[in-house]
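Just one protein chain is left out here, and the rest sit where they should.
Letters A, B and C name the chains as they come in the text, with residue numbers starting at 1 for each one.
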Amino acid sequence: MIKKELCKIISQKEIANDIFQLTVEANLVNEIKAPGQFVHIRVDKSFDPLLRRPISISSVDKGNSQFTMIYRREGKGTSLLAEKGQGMQLDILGPLGNGFPVNELSPGETALLVGGGIGVPPLYELSIQLIAKGVRVIHVLGFQTQSAVFYEKEFLDYGETYITTVDGSYGKKGFVTDIIKNLEFDCLYTCGPTPMLKAIEKEYSDRKLFLSLEERMGCGIGACFACVCKSSEDPSGVSYKKVCSDGPVFRAGEVLI
Amino acid sequence: MIKKELCKIISQKEIANDIFQLTVEANLVNEIKAPGQFVHIRVDKSFDPLLRRPISISSVDKGNSQFTMIYRREGKGTSLLAEKGQGMQLDILGPLGNGFPVNELSPGETALLVGGGIGVPPLYELSIQLIAKGVRVIHVLGFQTQSAVFYEKEFLDYGETYITTVDGSYGKKGFVTDIIKNLEFDCLYTCGPTPMLKAIEKEYSDRKLFLSLEERMGCGIGACFACVCKSSEDPSGVSYKKVCSDGPVFRAGEVLI
Amino acid sequence: MSRLNIELPGLKLKNPIMPASGCFGFGKEYSQFYDLSKLGAIMIKATTVEPRFGNPTPRVAETSAGMLNAIGLQNPGLEKVISSELPWLSQFDVPIIANVAGSVEEDYIEVARSISKAPNVHALELNISCPNVKTGGIAFGTIPEVAQQLTRRVKEVSEVPVYVKLSPNVTNIVEMAKAVEAGGADGLTMINTLVGMRLDLKTGKPILANNTGGLSGPAIKPVALRMIYEVSQAVTIPVIGMGGIESAEDVIEFFYAGASAVAVGTANFVDPFVCPTIIDELPLLLNQLGYEHISECRGRSWKEHGELAYHRA
Partner (left out) sequence: MSRLNIELPGLKLKNPIMPASGCFGFGKEYSQFYDLSKLGAIMIKATTVEPRFGNPTPRVAETSAGMLNAIGLQNPGLEKVISSELPWLSQFDVPIIANVAGSVEEDYIEVARSISKAPNVHALELNISCPNVKTGGIAFGTIPEVAQQLTRRVKEVSEVPVYVKLSPNVTNIVEMAKAVEAGGADGLTMINTLVGMRLDLKTGKPILANNTGGLSGPAIKPVALRMIYEVSQAVTIPVIGMGGIESAEDVIEFFYAGASAVAVGTANFVDPFVCPTIIDELPLLLNQLGYEHISECRGRSWKEHGELAYHRA
């Protein structure tokens, strides 16, 4: 069930340049079903900014009723969010959407998790859950530049981790796709900027592939039709999926990216 | 000179029901010329609320570069202001306007200070300065009800102090005007709701009388013409005074209330 | 609850609060949060004859205290709405106002004729003001004669009262209101969105794929209030007001301006509980302001009144 809850901030810190890790205490952790789900945050009581901001859940601690998010300070909303400190309250709606299916793999199989920039965070909880199931996990994480890299150590704890940067200032210079092509896997899970998703879908559409999409949102719950995308079978027709409530994770070929 | 300054909040506390006392550290204290001047506060970085809020300076501590304001939590802006805590910063424009003239009285003469509700605060610094000049001071302070009464003790330190409440729950039941008529004075200074000012002006227009006016403001510095009132000599004409920059304190008879 | 009930043509409202069309889908999503029977009514999403996908994304953009949308009337089409959405809604004790849209007059007539027969549809809302569809739509909403004729023809086929939804993107809103009143409208709903735009700082291009979109939210509230103030004095049919409402105080302000009921749109996205919260808070606010019934607030800005109740106390 989706809850709207005033959640207490347990901690917030800048873990890379403009990248913040935010942990809150929330009863809604009990409703979280799968890695890749997201929440919709109202960053301020004022109506400027007006809309909630969708942010993925990056890890969950049900025992302590806490969950963590990682986000980039970009515009008005995330800048305000970055100013919030420990003990303050945050109006959160969630969990929202459908996450990555962890049951697609059996113990011993290999999952390839490919993240770009702020698409990396939801893969962290995914990795945790896959490992717990006995699945082998490989991570390929792409960033713009060295100062934007985060969570390398955390991912390394769970499996092989390759980092790429566009400018080559850290890890391998180039794009995640350059790395993927040399790797073996049974299932690919990915989240990141649309061009990256498109490139991956083009290359691996014949494989078991799950993509997490991004779209500008209004309600976040399926009511406003802001976030729709076309069904792949009916590209010029009226069939659609909503990223917020049918997604954000889709099986490759389900929707037109 | 008017300054725009980010001022640190030294303390804020609720001193009566919905009445807050706020002290800030500000270089602009050095520019304060007279009791009755005010500042224009931006309560939030967001544009909702958009406009600054005019609040009177209630006391000044030049030695520590601090000044104090007292305000009532009313609408959107003052509610946000009331949430600010020690150490936070506040965007303040001031000091603004012209205050009460303290040189109208000679040592030994008697000043009557009449305040209503949130018109009371600026009279406090006035009282301090009059006493420092050797002027005798009598205070008549009107409130709605007991829970709204503030600063009685503080005023008592400087002179006779009469409290009235509209509902009679504290002090004398009734209006400040009921008390004033039994008092002797050489000069009357007043600040409060317009009906109170009108009543006082009607009764004492032949006396030395200074009134502090309130008007909805835009700029607070004389540029937008939001806060004008008509000159008394030219009631149907085009002469005017601006409450923000010519006032808020006017000599009785100067402007039409 | 008897302090909030309002009767309007076709509508016996428990309270004057309803979600605005397009901001509440067909109710399903919000039924996760509360019992929809709590609402005064529900204005469902615009329905067209054929299913529509609407505009390409991005379809929303944010503005200061507002948002732009260019959904483009996405909806499953008349048949599906009648066969599936409306029957689903009939489990709730709440009248439905069906928002009717189209590109040409015949579209409106076809939708109105069929949808007005649905048992839980108690009124129609003629959407002659959607700024996000290229043909029709806006033209109906900006030319008085065209709006009047459309109203008249829809009235001929509708089995329930017809409200016409006015566009604020006109020079003279009173003229539009009078035209549709003369066309037989039973009521007005206003305002729809103001046409607006945002540009992307990095690309220089419009943020919305549709270039322009409809501005809604608190930003437009003063425009809505002004138009309702003008129109409610000039017509005799009731006005359902909307535009930026997010609190019980806003509802009272719309009543003062002349509204007889209100709809809440964008605020549902900010707080899915906004409608029931307002409904719960209204009686307390009425107490505070000294009114026995919300209808006492209606048109107070332009009507002559005796003393307020709390002045009598």
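Basically, contacts are C-beta pairs under 8 Å (C-beta built on N, C-alpha and C of every residue); 3 or more make two chains touch, one makes a residue touch a chain.
A quick note: this is a predicted structure, and the numbers were derived from the prediction, not measured.
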| item | value |
| --- | --- |
| Residue of B:I131, B:A199 or B:V228 in touch with the missing chain, whole complex considered | B:V228 |
| Touching residue (missing chain; options B:I15, B:L50 or B:L156) | B:L50 |
| Touch criterion as defined above, residue of C:L73, C:L86 or C:A219 at the omitted chain | C:A219 |
| Absent-chain interface as seen on subunit A, which is shown | 47-48 |
| Residues of subunit B (touch criterion as defined above) contacting the omitted chain | 1-2, 4, 42, 47-52, 76, 93, 215-230, 237-238, 240, 245 |
| Hidden partner interface residues of subunit C, rising order | 63-66, 68, 142, 169-172, 194-199, 201-202, 204-206, 211-212, 215, 217-223, 225-226, 229, 244, 249, 252-253, 256-257, 289, 297, 300-301, 305, 308 |
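Following the convention adopted for this analysis, only the chains that are shown with their structure count from here on.
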| item | value |
| --- | --- |
| Intercentroid distance (Cα basis), subunit B paired with subunit A, Å | 54 |
| Length of the line joining the C-alpha centres of subunit B and subunit C, rounded to whole Å | 45 |
| Sequence positions of subunit C contacting 2 or more other chains | 64-65, 218 |
| Subunit B residues counted as touching two or more neighbouring chains | 47-48 |
